[in-house]
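Below is the structure I would like to discuss, written out as structure tokens.
Excerpt of the complex: some chains, original placement.
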Amino acid sequence: GLPRLMLNAADWQAAAESVLPRSVYDYYAAGADDRTTLAANPAALAAHRLRPRVLVPVGGTSPATTLLGSSLAAPIVIAPTAMQRMAHPEGEAAVARAAAAAGLPMTLSTMATTSLEGVAAAVPGGGGVRWFQLYVFRGPARATTEALVRRAEAAGYTALVLTADAPVYGNREADVRNGFSLPPGLRLANFMGDAPPQDEEGGAEQGADEEGGAAAAGGGGAIADMDASVAGGSGLAAFGDAMLDADLSTDCIAWLRTLTSLPILVKGVLRADDAAAAMAAGAAGVVVSNHGARQLDGAVTSVMALRGVVEAVKRPPPGGPPPGVVLVDGGFRRGTDVLKALALGADAVLLGRPVLWALAVGGQAGVAALLGSLIDETRRAMMLAGVPSWDRIPPGLVVLPDGRIADDAPVDASGW
Amino acid sequence: GLPRLMLNAADWQAAAESVLPRSVYDYYAAGADDRTTLAANPAALAAHRLRPRVLVPVGGTSPATTLLGSSLAAPIVIAPTAMQRMAHPEGEAAVARAAAAAGLPMTLSTMATTSLEGVAAAVPGGGGVRWFQLYVFRGPARATTEALVRRAEAAGYTALVLTADAPVYGNREADVRNGFSLPPGLRLANFMGDAPPQDEEGGAEQGADEEGGAAAAGGGGAIADMDASVAGGSGLAAFGDAMLDADLSTDCIAWLRTLTSLPILVKGVLRADDAAAAMAAGAAGVVVSNHGARQLDGAVTSVMALRGVVEAVKRPPPGGPPPGVVLVDGGFRRGTDVLKALALGADAVLLGRPVLWALAVGGQAGVAALLGSLIDETRRAMMLAGVPSWDRIPPGLVVLPDGRIADDAPVDASGW
């Protein structure tokens, strides 16, 4: 059974800290360098205040929305997070099932410990909306990337999330201290070819181990082992530095569009000029993100960057690309956070670590409970703020940290 | 006897925490979600600074004022707070007697554990000013609301306080963890028909229990038991979600005016547009409030919202409604807080939790001591600030948190 009274993300995190091995917990919790951005993400959200409307009929309030053609129970998407089977044997499959049941999309990481086909197959009846997060590899491994795109489309993923903020891994010192690497028995399953879905504890990993050397396109076998020869450091960082294409540019978006018709969301954008460039290159939208504060410490918070990006993506210049979607992530934990994001112009928020904490503590049921209470909180926040639906957000709902009402404040002036 | 040296609200709170059952203390102290607004309410008050005038004759300083036609010893009103008999057997009756003796109005909550008639009868000689706070119920229970209005007017209550910020209850996690509900022996007395005033400790509750199933209009009996079938959660939240009319709109004000000639104050307003709408719909004034931070976490503080609402209510557009009164609550604890509120344009402040703490520790005498010292503090603050009376507040008395002098700063610019 589930532990009772897991009321919020902090509850799940505290419980997860007590059940996870230290190096796994630290890897999930990590931020770059001195973690100033890690602390700033939630602090910036809290510093945005709400001006609720009252005496607005809110009996029929619904947090439901539509995103890239799919119906969502709420504007919440599971963020891509690597290696979920470290948290729970069912890993990515459990998350996929919980997300589908809750009516929310899940984004699968390139660095998953369950193959993308396995995740798709894990959801009973093939329900649910799934997106695929893409890391682009360099040199010969570029073929692996290409194969992943084709496989994701074939497996029914409906959007690609191209991660742009990782030309190199961030400096996460806890991982170095812990000598973090993939625990024995787990592999980066997307590089083992079409691995079968992982149904049973224990068994699956062994199978994966056995066939590991074999199938995957472009030398995926070696990748799957995250086989970095650096001792006493973070295996993941070494792996990332060896594999990731640091020369990624907006050209990559055009290249991806030659491979697939899936909409491409560029993840890791914190500037309006980058957002505009991504849109001009053919992206369907962007994710405003500092990668959960795991990459560049000192980066601005995503909520502070949001308004400028919304302006660029939603109101393109004449003759420019069509308006796109804007997602945002980094420290979103409460229904009121979701409400703030949407009032500032986002279409939805991505949820990262809380999913890992709930997964670690309660597996699929844990994730289901987390998502359920977050949807509830979102609805309650809407009611208390006088927002019966997302198309009826009152003007002037959000006050910026500097005291200006967001809707009255020019985007490019001061006030970061 | 009373404990000595209860000098301020913090003293009363600390003492109350040691005498009250944990779940009652937590219910009274609770704030929504992460309690950011709970912390922000007093912090925002403290961040407003005073520029005292000196060499002004203040020997005859008086904090007395007039409000809705009544004379008050000071611009302080007892806020409506539910279920005061959890704090002390004499509950609402004790508060009413102390308030009347101090020359301050008391607002009785719909969710009182003493009936409105009982509270009126509890004050010797029928003295004192009493207002009635109204929660509007939905569906068939709307008849209960109507009955309450008529009963309040009949019992001599001189104003209605319509709570607008509770279309649903806020997420107060301590109550959920504690499985909070009405302690045995207590009932929501306004729904039991005309319960007699509670004169004796112990006896009254039993009587209430016995006649509970009977009288009240509109199914009040079931309401009185706060009978929510949700286990392991907050009984009050379940009750509220089941009963409250989430579709309340400004129409409700017009409807209430068909039932009563009492002035109607709309409580829970944090925006000038809402205040203007309430006035246009016939309200006599508003209470600027975030419900003591118990509803929407992240809501702006009431003191920051005050100036905008004052502008809307006191300076209506040509052809608009007559100017009304503006009250404010949320974290007001000191005479200097009262002074700040009045200098920013409020007519009076409401006092919530401190009354509960004093009641818990010292019953009627405790509340009397609290009110007495707060009136004293208010007078002392006026003298030290060079304010002999409320119509002689010097210009430029208050500095806003952003450093601007309040009287010189436009209301709608930055500076929340």
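Per-chain numbering from 1; labels A and B assigned in written order.
To be clear about the criterion, contacts are C-beta pairs under 8 Å (C-beta built on N, C-alpha and C of every residue); 3 or more make two chains touch, one makes a residue touch a chain.
Keep in mind the model is a prediction, meaning the values are calculated, not measured.
For this homomeric complex the structure file specifies 4 copies in total, of which 2 are displayed in place.
Heads up, the rule we're going with is that only the chains that are shown with their structure count from here on.
In the CA-based superposition of chain A onto chain B, the rotation angle is 90 degrees, rounded to steps of 5.
If you average the CA atoms of chain A and of chain B, the two centres end up 43 Å from each other.
Note for the complex: chain B touches chain A at residues 33-34, 36, 40, 138, 164-165, 167-168, 170-171, 173, 176-177, 232, 245-250, 252, 266, 268-271, 273-274, 277-278, 295-300, 305, 402, 412-416. Within the complex formed with chain B, the residues of chain A that make contact are 4-5, 7-8, 46, 48-61, 334, 336, 340, 377, 380-381, 383-385, 394, 396, 399, 402-405, 408-409.
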